[in-house]
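Heads up, one of the protein chains got dropped from this complex, but the rest are sitting where they should.
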Amino acid sequence: MALDDSKREFRFVGTRPDRPDGLDKVTGRARFGADMNAAGMLHGAILRSPHAHARIVRIDTSKAEALADVKAVVTRADFAEVPFKPGLAGEVWNVLENVMAGDKALYDGHAVAAVAATSALAARDALKLIEVEYEELPYVTDVNAAMRQDAPVIREGAADFSVPDDMHPNVVRRHESGHGDVEAGFAEADLVIEDSFETEATHQGYIEPHACLGQLGKDGKGELWCCTQGHWIVQKTCAALLGIETANLRVTASEIGGGFGGKTTVFIEPVALALSRKANRPVKIVMSRAEVFRATGPTASASMDIKVGMKKDGTITAAQGEFRLQGGAFPGAPGDMTAMCAFAPYDLKNVHQVGYDVMTNRPKQAAYRAPGSPMAAFAVESVVDELCRKLDLDPIEVRLKNAAREGTKASYGPRFERIGLVETLEAAKAHPHYAAPLKPGQGRGISCGFWFNHGGETSVSLALSEDGSVQLMVGTPDIGGSRASMALMAAEVLGIPYENIRVTIADTASLGYNDVSHGSRVTYASGLATIKAAKDAVRKLSQRAAAKWGIPEDAVKWEDGCAVPSGPNAGDFDPLPLAEITAEMGQTGGPISGHFEATPEGAGVSFATHIVDAEVDRETGATKVVRYTVIQDAGKAIHPTYVEGQFQGGAAQGIGWALNEEYIYGEDGRLQNAGFLDYRIPVASDLPMIDTVIVEVPNPGHPFGVRGVGETSICPPLAAIANAVSAAAGVRMRHLPMSPPRTLAALKARDA
Amino acid sequence: MSRVHVTTTVNGDETEFLCDPRETLLDCLRDRLNLTGAKEGCGTGDCGACSVTLDGRLVCSCLVLGVEAEGREIGTIEGVAQGDELHPLQRKFIEHAALQCGICTPGILVAAKALLEKSPDPTEEEVRYWLAGNLCRCTGYDKIIRAVMDTAAEMREAV
């Protein structure tokens, strides 16, 4: 799409007004997923497998159904038949199988049946009366064990075309890419380091558990309220799983209490609708925290082998990596993305990467902020750090020397457009943090990180009111303050105050299709569509002014919220403000709205560099992050405060992943820590202030230069913290999280 | 199971409800009284999203039974603003962008208000430890801590 309308001087963009939903959120009246009720509403609850892998021999629901409070019970038989296909081609089947088990329970926590009853307590009581006969099967929860020839087979035929025939059926997708000759490259190196790394599965950890309220009639028409990152994908998926037409299900997105990728699919929504169809009453389902941990998307865990060669001057001569990712009992672990992101910050003549997507008896992985990239960065940036140490080179200088720039052939194939990696590295080098002295026992780490970003299907509608105020309808749930950014971009084009624009997340019946709020796409794609929709409205406003003045349309231009003659020859007319045009729009041609629908392609990749200081307690193995600086290219920060918020939030989640968070499975194949007490996310007293530097290297694919910022911020922290801890502890940390017992063991092994 | 009649005071208003003796105070506030500002993030007292005050003491309402509210005074997020006058914390949270998704915000505001009532001049460390029972997954806490510190400074000046 032509971007002839790019703009670099701004009146509203780059300011920091209060967010439009602020008042609702500080007074408790914002309505999240679980905050909606309906007359005659029932409460649903889901029975889950206690086994990691088991054949479901028989389900007897008769005792539950006999209870007066119970109005419906559903099992897999109450959902539509969906064809099975290998790999991600069968994603609808995969989602259905995850939402409600078929022949087998595939992980501890897998849904097997559900009830709707007159109260939440009655529903929970009824679950205890459902009898399920299981035949337990061998299981596997570790990625490397799942690839071995003797591993239990989770599902035959799930592998797609990319997997060689001699691999275990649990290996379902394989990616291989790169260029040059790595062996020749390693031969040129003065030092080659080869090492292996592991990261454990972590949960997105949104504070709001999944919640929904659904109603579906025998006529196939329904309504659904739910917390989701994308209600059109919910609409499409639920319709497919229930065998109804998409347009007959209207989905409204509630305020969303965090998602981070984990709310980009469905879990309970089709179940509530199936129960509602059977009971002919609205059904609300709210997950417990334990259900969130056991049955919704953790990220993949990873096992990785990295080899990098470097000359004494810091030039990297070759790099290769193998990335094995475990994504639960379904295809989807981002082995491909991990491989493609791994070496992206570097200009490499010789690079080779292989990624595997492997199934285990764990919950179906879901996207988590730049899926795959943080793990890859951890492994690669650890090896680069080790090379710098051994060759006594400055880690920022080495990264600058090898940095990808505009025109560099990326490790994943094409050449980079204008990118801002070097700018983040230069800013890191110049930052006082990098020169600050360290105290004894502290270590400093740095890392770069990369993410692709995404565009996706986008529709925006903008309706003008007679008084000149504007209603802006977007379809991407606001997960981090995006309504403020949208209003700023619309204000910029229309030339009217930010406060005169009300932004609403429209439901699926009120706006065209929108892809999910993922891939850091909202400010980029919904922002681009908002700008275009506002320009569409400006064009129509200008037409009205031209008609009023009796001059040609192209003799009118739009300036500071007014139509004005484009030059002295166009005529002598006073500026006509927007509100004067809209006041009489009913009599001058009818209501004025602006629209835009497209799949913007030009998201623009993004880079960051993080600096971390960490302190390791040698007696307990506990690590404290004492100073943290995020430097990231935002292209153009529309609302800088919320850009900082994304930087800080990504860093904090990365700190949790690096230091504490992990899914712990027992010998019995069950999740051992399905609660916030044992799955410990960072709390306020764990963290320092998180400094931010916003670098702005405009993205050529957006009229204002925006690059998505939501995901890249979680790419460098794992590696940066591991490098800091390794420096502080004097031992290379190869396994995340660096929890106190693991760090203590590493310290003891070092001293032994 | 037969229901229990409870008489209590919520945000200064005398209130009655019927509840199952197994229901938590959080369930009663949300489902019986339609006060959905307090949120359930965990149900086990780990996340603080359900923070309220019970006779002035900060509690997780998911760890209190509804029947325990009998004769007590409960304060929720819905009672933090006085009419159209926001509490300074509420104002400062908006001003500092101390929220992203906002699910933890009601609990954090109730907890922070309880802190400032007992300790009007807290250090950053005190704020961080006081709020350690309130999980936020979006912000990294930076802007939350700044908003609380700034509010404390403003409220001290106003005295």
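Here the chain labels run A and B in written order, and each chain numbers its own residues starting at 1.
Just so it is clear, a contact is a pair of C-beta atoms (placed from the backbone, for glycine too) under 8 Å apart; a residue touches a chain by one contact, two chains touch by 3 or more.
Rule of thumb we're sticking to: contacts and distances are computed from a predicted model.
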item: Protein name, per the UniProt record, of whichever chain is missing from view ("Autoinducer 2 import system permease protein LsrC", "Transcriptional regulator with XRE-family HTH domain", "Molybdopterin synthase sulfur carrier subunit" or "Phenylacetate-CoA oxygenase subunit PaaC"); value: "Molybdopterin synthase sulfur carrier subunit"
item: Left-out chain, listing which of the shown chains it touches; value: A
item: Sole residue of A:G480, A:G701, A:P717 or A:P737 that reaches the chain not shown, by the stated touch rule; value: A:G701
item: Residue among A:R48, A:H110, A:R324 or A:R369 that touches the chain left out of view; value: A:R369
item: Hidden partner chain, touching residue among A:N453, A:N500, A:N514 or A:S566; value: A:N453
item: Full-complex contact with the absent chain, from A:H51, A:R76, A:R174 or A:R362; value: A:R174
item: Touching residue (missing chain; options A:A30, A:I193, A:L242 or A:M337); value: A:M337
item: Given A:G413, A:P552 or A:G586, the one touching the chain that is not displayed; value: A:G413
item: Residue ranges of chain A at the interface with the undisplayed chain; value: 87-89, 160-162, 174-178, 260-261, 264, 334, 336-337, 340, 352, 366-371, 407, 412-417, 452-456, 518-521, 599, 601-603, 605, 701, 711
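Quick note on the criterion: only the chains that are shown with their structure count from here on.
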item: Centre-of-Cα separation between chain B and chain A, whole angstrom; value: 29
item: Residues of chain A that touch chain B when the two form their complex; value: 16, 18-19, 21-32, 34-35, 119-121, 204-209, 255-260, 286, 288-289, 479-481, 641-642, 644-645, 648-649, 651-653, 675-677, 681-687, 689-690
item: In the complex with chain A, residue positions of chain B that touch it; value: 20, 22-23, 27, 30-31, 35-44, 46-47, 49, 76-78, 80-81, 86, 89-90, 93-97, 99-106, 109, 125, 127-129, 131-146
